[in-house]
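Starting off with a structure, shown below.
Heads up, one of the protein chains got dropped from this complex, but the rest are sitting where they should.
As written, the chains take the letters A and B, and residue 1 is the first residue of each chain.
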Amino acid sequence: MEFFIQQLTNGLAVGGIYALIALGYTMVYGVMKLINFAHGELFALGAYVGYSLLVTFDLAGALGPAAAIGLTIVMVLGLVGLAGHLLERAAYRPLRHSDRLAAVVSALGASIFLQNAIMLKWGARHRAYGADLLPNVTVHFAGQSYPLIRLLVFLAAVLVMTALYAFIHRTRLGLAIRAAAIDQGAAKLMGIDVRSVIAVVFVIGPALGGLAGLLVGLYYGQIDFSMGQLYGLKAFTAAIIGGIGNIPGAMVGGLLLGLVEALGAAYVSVAWKDALAFVVLIMILVVRPTGLLPERVAEKL
Amino acid sequence: MNGAARDSGLAGEASGLSRLAWLAGAALFLSLPSLFKAVGLSSGAYWLDVLNNVGLYTVLALSLNVILGLAGMFHMGHAAFFAVGAYVTAILNLNAGWSIFAAMPVAGLAAGLFAAAVAWPIIHLRGDYLLIVTIGIVEIIRIALTNDIFGLTGGPNGLVGIARPSLFGLKISRPQHFFYLIWLMVGATMLLFHWLENSRFGRALKFIKADAVAAEGMGVNVTRYKLMAFVVGAAWAGMAGTIFAARLRTISPESFNFGESVTLFTIVILGGSGSQRGALLGSFLVMGLPELFRGFQDKRLLVFGAALVIMMIFRPEGLLPPKAAKYALPEPWAGRHGPGGPGGPEEGAWPGGPGTGPGQADGSGRDEADGSGRDEADGRPAATGAEGSRAAPGGPSPFADGPA
Partner (left out) sequence: MQILSLNNVTKTFGGLVAVGGVTCGVERGHVVGLIGPNGAGKTTVFNLVTGSLKPDDGHIFFAGHAIARLKPHRIVSLGIARTFQTIRLFPKLSALENVLSGCHCRMVSGLAASLLRLPSQRREERLVLGRAMAELEFVGLAAQWRTPAGSLPYGDQRRLEIARALATEPKLLILDEPAGGMNEQETLELRELVGAIRRRDVTIMLIEHDMGFVMHVCDQVLVMENGLLIAQGEPQQIQKNPKVVEAYLGLDDEP
């Protein structure tokens, strides 16, 4: 039982991270119908920006752990958000009215570019956040102890997702995003500036992805330049499982995937862990071709 | 020469010239191995290896093109089928002592059957959902191979010691041998797939790509043709896998990862989705060109990524988008509405035999009906005749495909 609960909480933390990344995929897809293949690299960028701030500049030493983490979060959100914005301007905006596959290849090119840029800047070897970065605190609850960081990662993910949900559903800008996701043309006719909606989405999505990168660095302590690929694929899978374009769907998909992986690795096979996500994906899509909480689509005759 | 060109119709002459240029180019290309030797190029073997790689990827890209380019299915998992072919070849060779060329058709068949099995439950998925599932299939295959599935795949280290193929007693071992083998395969693939493309089968795929609902409504069994496209593309990739295994003699799961699938996807779209010439050019650009910039070392891929973005922005429909298909109309239509397709080599070979007059072939009701519709029909061609000739084949399609 204890083992099960440890795996469960671990799965929730990892699932929270997947969900954060998946939000970026799903928001961008919702508005632009584009798979942002470079999103995984923006996630990795977040991890490396965090590394530079916390390890290279040793912010924790200068400010103390809490203030250092706070400042790092703000910096990661800002810098990766900016990178996302630049990416949209350079690689996607010129292709908004082109064939969708052209945009897919442009996204793949941007992904290759960013991954290699990260490698050239920070090197091809693993980087360690360092074990002493954060005080090694454990929390006791219901007769068991958990690492504090696991709790924090999960709480951070839930907090951010709740905030995003409120933003999308309670603000005018959020309304504009939802409208543009349903029908860009109609949104334009209603006076919504679709271009700036896309710009906003391309700041928020990458910023959240970057935050997820920072959380991975803090949670696992180790990062590498190609980490964006696998996390990106898994998170994209999560977004599809939930029903791409659907924000609660990304959260559900992410958490589900985290749980399946953690429990699968524990009870089925560690070696097959990375395949599980895709097996679940295929099983769900065979039964529900547009995911668990799909966008409403009807083929018009 | 000029006068002759004018007499025989410029279009026909131009295609004759370009056919000549193609032949000359191909001849020059095929003499490269001797040329390298003649000029004493010390890195000749290396460059032949590069060309062999380009050729292999051309075959793979052409096979992916059937699925992605012709049928328009977002398939980013082609490495899975390639892997099945390579592993089946290696296992048959190592465990059962089969010769490489005997294993080749089995490898193709296995990849085709595998494709049918995995594509069957997912064939109805829409664009991006299919894309992620095919990526998933590649990952599942890679992980299965790494985990030594059925105890046959050798785990992460793969399989080593695959035999060299031999043909009529000649052992194919050196780069120049593979050069001819691979580029022969490229040529055969281009010819067969050109025929396929311009047939009932290929057209059905084009209709599905353009509008699957309309295609079904016109009597095309969309599900069946989508599956068949997967099977054909996969079988070909499987046979390319045979050559791959024989050439490297060692295969491991990492040769068939998601990145390989992305590379093939990129080649097809960059070259021009649905275009054979595009797949060829794309393979040279993606697999060959970077070899010229070895000096840049680790910045190569950085530049490559940026170049992909830039090329897609300036040529979103690809570098060599497919040309309109050519049709050589039978009598009595051939002469009446301008020259038919300017006659690719195959069309030219058609016997424009007599007795194919469709007017007579169709029932008598037709003639009567034709007569009654004549008054309005006659006014039209005159009014729009200019339009017909403006849209002569050979020009790129004037349509930009808007996002759905």
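The rule is short, and it goes like this: a residue touches a chain if its C-beta (ideal position, glycine included) is under 8 Å from a C-beta of that chain, and two chains touch if they have at least 3 such contacts.
Note that the structure is a prediction, hence the values are computed from the model and not measured.
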{"item": "Options B:V160, B:L184, B:M218 or B:L292, residue touching the unrepresented chain", "value": "B:M218"}
{"item": "Sole residue of B:F178, B:F207, B:F230 or B:F304 that reaches the chain not shown, by the stated touch rule", "value": "B:F207"}
{"item": "Missing-chain contacts mapped onto chain B", "value": "192-193, 195-196, 199-204, 206-207, 210-211, 213-222, 228, 232, 324-325, 327-330, 333, 336-337, 346, 350, 353, 356-359, 361-363, 365-366, 368-370, 372-373, 375-378, 380-381, 384-385, 387-388, 391-393, 397-399, 401"}
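Keep in mind that, in the parts below, only the chains that are shown with their structure count from here on.
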{"item": "Centroid distance [mean C-alpha coordinates] between chain B and chain A, Å", "value": "36"}
{"item": "Touching residues on chain A, where the partner in the complex is chain B", "value": "29, 33, 35, 90-91, 94-95, 97-106, 108-117, 119-120, 229, 233, 236-237, 240, 244, 271-272, 274-275, 277-279, 281-282, 285-286, 289-291, 297, 299, 301"}
{"item": "Chain A partner contacts - residues on chain B that touch it in the complex", "value": "74, 121-122, 124-129, 131-133, 135-137, 139-140, 143-144, 146-147, 213, 258, 262, 265-266, 269-270, 273, 298-299, 301-302, 304-309, 312-313, 316-318, 400-404"}
